[in-house]
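Every protein chain of the complex appears in place save one, which is left out.
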Amino acid sequence: MKPQLIKGNEAVVKAAVLAGCRAYYGYPITPASEIAEAAAYYFQQTGGHFIQAESEVASVNMLYGAASAGVRAMTASSGPGISLMQEGVSYLAGAELPCVIVDITRGGPGLGNIAPEQSDYRQVVKIGGHGCYRVLVLAPNSVQEMADLTTLAFDLADEYLTPVFVMADGFIGQMMEPVTFASEVRKVTTPDWAVDGTAERRKNLVASIRIEADDLEKHILHLDAKYKRAEREAVRYEAFMAEDADLVLVAYGIVSRICKSVVEQLRGEGLKAGLLRPITLYPFPEAKIRQLARTASVFGCVEMSTGQMIEDVRLSLEGRKPVEFYGRCGGNIPSEEEVLRFAREVLKRSTPVVVSEEVVHG
Amino acid sequence: MAEYKILHDKSNCFYETYERKGELRNQTHYCPGCGHGNAHKLIAQAIEQLGIQDRTITVSPVGCGVFAYYYLDTGNIQAAHGRAAAVATAAKRSRPDSIVISYQGDGDLAAIGTAEILHAANRGENITVFFVNNGIYGMTGGQLAPTTPVGAKSTTSPFGRDAHNDGYPIKVCELLSALEAPVYLERVALGTTKQIMAASRAVKKALENQVKGLGFSLVEILSPCPTIWKLSPVAAQERVRDEMAAIFPIGVYRDRTREAQPYPAPKPAPPAEQIPAILGIESAEGVIEAAKPDRPVDWRIRVAGFGGQGVLMLGEVLAEAGLEAGLEVSWLPSYGPEMRSGTSNCHVRVGTHPIASPLVTKPNVLLALNEPSLKKFLPTVEPGGWVLYNGESIPEGIQVRGDVNMQAIPFTQLADELGEAKAGNIVSLGALLELTGMLRQEAVDHALAHLVKSTRWLEIDRQALKAGRRAAHAREAERAEVCQ
Partner (left out) sequence: MAEQAQSAMRPDKGPDKGMVEIDTSECKGCGLCVAACNIGVLSLAGWLNHQGYHPAEYSGQGCNGCGLCFYACPEPGAIRVYKLAAAAAA
């Protein structure tokens, strides 16, 4: 297919339609509204439906209804709207319903502002609802990935029977880049467990309730086993010049693009910097980080927040190597110059790595 | 020996045994005399009579009715508290041939779920809602409901419902009857056997409306809760008849069943092979690989001005033309705190190397369409870069930088002469192309044809491009003269 210049938010919708998604429920919010607008335009022309819900609470519960009926369904929002959806996400996870939720993050807390931030990390990746559940989270850093990871999100949702988030900052949502889309529409079949109003599947029940303690425990352990499988099988990342790096920058979304530029410049100066970009924020590339810890002397986490993903970097490292942080927030973006300065300082402070026998846990 | 035939029996719409706690597999979990059982029976009977069991999806949210799925042998979806109407909406839209029932209590529907029910009704969703109103929170143990009568004690109104503190009982049928869309709203009661029989007709009608595709139907069922009311089942039934029906008058609140037209069927899906075209995705067939420039280029462009000058559009034309020319491109609007305050700018990158960061913090091209933009971004321009300012001359007070190529050309004025001040952005593009040779004219023509849908505007933009080129050419000639 011919590449087309397209906004991230619009690319999500076209990719979703090609992935066989036929139900969209949403509520306007900057900087995610273009997704609802594009969905309103395209879904109704392609055999699907679009409802502008009365709230994000309604949107996520509509998502629950459509997913229960066995169709590929999605919604999109931003920070405050995602907060409102969290109860519903817990129900979706508990009832094991596949669906896709796109979060185009903005500044918080409260009304914050509409500028990009990466401060939804905790509420999305570490989950914002009640109960022992997880959601898979994909973090695109280009418009092409907005399309590709949306497609992947639907497949992962079906495979793991769980809500999957595509989490991008406002920049990735708003920017335009060339995208090559899939040439064919995915054929979607009704899953066996769906409640679709047919004789064949009349006995089906979709529920998150398990009234007996033993039943609920069994269900939770089943969910947990699923997440463990995702941790083994679904991890994705991009490692850029990281294998021999003294300093490994860790960043996702738009920040990873800035960091990549910084790494190129530092390498040009003969400084050994690299980048690890998690593409799945959950499951987090823990093993890769531990592997890089054998050769790197220090990690540098760069985020558009006061440090949220850094917690996962630290947990992955389990104290093996120091982690330094540089962040901007409130809608400010760390500039290349700032990150360069940060990286140089970190490199200067850190002693070069001495490869020694190290105990590796797990 | 006389011969008897079964007149009334357990409906086939109930499971034979109920998959619930241990031995209690033959009776419901409801308390003795609870109206939920009656309501279930009426629904099951209507489903059976209408022959829609296989098509039916029952949505049961939180409340005593949450376990309706133990009993009703239909498709079942258990929903979050208050959200049944939203869940039912989507199930129905996703499966238009199904018959979707939303079975809700009064805490669920009239307190936490008021938004969802109101909007489902207002959209005229073709679903059937059974609203069981017993004026109390049963499942959680007797707290105040939105429908609790004034003066009635509950665990959270220990001195009786005080209208000044708790408001008045919400009358759902009356409330919904203010909306245009609902086709059928009726309040029935389980206060006497006669009322129960009347309720059975309403329940059936509400389902039949959905079968006919007529739209939103709701039946409110005044129902006893002997346990929480601390009354015998018989006395509780009498309270429904005498007290509840006095607060919530039974009757038909809306009935447009006769005149209502069935909803048009959803638009059929187009053949799958047509969908890429609907999405505006073009086949790559016949696309000729554009000749890439023979030397590496890396244009980092910042376009800035005030809202309405076509700043974002200009950036888009540059990126689109870059794409046409086979280059790597990105376009990023400034979007954020300044977005709503009248100024506008965007970052465009056009180059031969894959683009790492789409942010342009050190531009080598600045198109400043107004003075504040020039002031703001001039210091960021890389030495050797280009600065094009929209004006006769660089304004006083702004230091002309000797290390960059600065040009002041009155783009807006030139566009004005073409009859469209708004085309100033394209005039500046023409000047940029003339001065830098950034992109071939052909690529820009393609980009404009792709982005500008109106033929009138396309012609204006073509003239604007030419005007920009002419003006820039003249400036260069002047400068060359001065230099000599």
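Chains here go by letter, A and B, matching the order in which they are written, and residues are numbered from 1 within each.
FYI, a residue touches a chain if its C-beta (ideal position, glycine included) is under 8 Å from a C-beta of that chain, and two chains touch if they have at least 3 such contacts.
Keep in mind it's a predicted model, so treat the numbers as computed, not measured.
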Check your understanding: Which shown chains does the hidden chain touch?
Key -> B
Study note, to complete from the structure: Per the whole complex, from B:Ala163, B:Ala178 or B:Met197 the residue touching the absent chain is B:Met197
Point to revise | Among B:Lys41, B:Arg239 or B:Arg302, the residue in touch with the chain that has been omitted | key: B:Lys41
Check your understanding: So which of B:Asp9, B:Glu180, B:Asp294 or B:Glu481 would be touching the chain we can't see?
Key -> B:Asp9
**Study point:** Residues of chain B (touch criterion as defined above) contacting the omitted chain
**Key:** 1-11, 14, 26-28, 30-38, 40-41, 44, 71, 193, 196-197, 200, 226, 232-234, 237
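Here is the rule we go by: only the chains that are shown with their structure count from here on.
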Point to revise | Averaged-CA centre spacing for the pair chain B and chain A, given as whole angstrom | key: 21
Revision key, fill the gap. Residue set of chain A touching chain B in the complex reads 1-5, 14, 17-18, 22-23, 25, 31, 42, 44-49, 51, 53-55, 57-59, 61-66, 68-71, 73, 87-88, 91, 95, 113-116, 170-171, 174-178, 181, 183-185, 187, 195-199, 201-209, 211-212, 254, 257-258, 260-261, 264, 331, 333, 335-337
**Study point:** Residues of chain B defined as touching chain A within the complex
**Key:** 20-21, 53-57, 59, 66, 69, 73-80, 83, 86-91, 93-95, 97-100, 115-116, 118-119, 123, 266-270, 272-273, 275-276, 278-284, 287, 316, 319-320, 323, 329-333, 335-337, 339, 355-359, 361
